[in-house]
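Encoded as structure tokens, here's the structure I'll be asking about.
The block that comes next holds chain A.
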Amino acid sequence: MTYLYVAYAATWAIHIAYLITVVRRYSRLKQEVEQMHKK
Partner candidate 1 sequence: MKKAFPILGLLTAGLLSYALYEGLVVAPKEQTMGEVQRIFYYHVPSAWTAFLLFFINFLASVQYLVRRDPKTDKIANWVVITIGVLTCVAPYAIPSLVPAGARASSIATTGVALVGLYFLIKKFFSEQETDMLALTTAEVGVVFCTVVLVTGPLWARPVWGIWWTWDVRLTSTLVLWLIYVSYLVLRRFSSSGQTPVLAAALAVFGALDVPLVYFSIWFFRTQHPQPVIGGGGSIDPRMLHVLLINWLAFLCFAFLVCWSRYRLERMKREVEETQALEALLEPRSALR
Partner candidate 2 sequence: MSAAPSGITLATLTKDVRLEWRSKDAINSMLFFALLVVVVFSFSFDPVAEESRQIAGGLVWVAFLFAAVVALNQTWARELRNQVLDAYRVSPAPANSLFLAKAMGNFLFVGVLEALMTPLFVVFYKLRVLGPAWQLLPVAILGTWAIVVNGTFFAAMSLRTRSREIMLPLLLFPITIPALLSMVEATTTILVGDPSTSAKFWIVLLATYDVVFTTGCLALFETVLHAE
Partner candidate 3 sequence: MNDPNAAHTEAEAIIAVANLVKQFGRFAALRGVSASFHASRMYGILGDNGAGKTTLLRILAGLVPPTRGEVTILGKNNPREVCREFGYMAHPSLLYDEMSGMENLRYFACLYGLEDARCADIIAAVGLDPGLQRPVGQYSQGMRQRMSLARALLNDPKILLLDEPFSNVDIRSAREMVKLLARMRNGGKTIFVVTHQASLLDGTADEFVWMDSGQIINRTPDLKFMETA
């Protein structure tokens, strides 16, 4: 039974991990844009 929940949890863990990398890249890019505007 636990394999079922582990599998579901793993699925979402992978998706969320990927989304986090996307969001982090997004914020890093935002900072870069701010710096460019300031310059």
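Heads up, the rule we're going with is that a contact is a pair of C-beta atoms (placed from the backbone, for glycine too) under 8 Å apart; a residue touches a chain by one contact, two chains touch by 3 or more; residues count from 1.
Behind the choice of candidates: all candidates are chains of the complex that A comes from, given by their letters.
All values reported here derive from a predicted model rather than from experimental measurement.
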Interface partner of chain A in the complex, by touch - 1, 2 or 3: 1
Interface residues, chain A side, partner candidate 1 - complex: 1, 3-4, 6-8, 10-11, 14-15, 18-19, 22, 25-26, 29, 32-33, 36
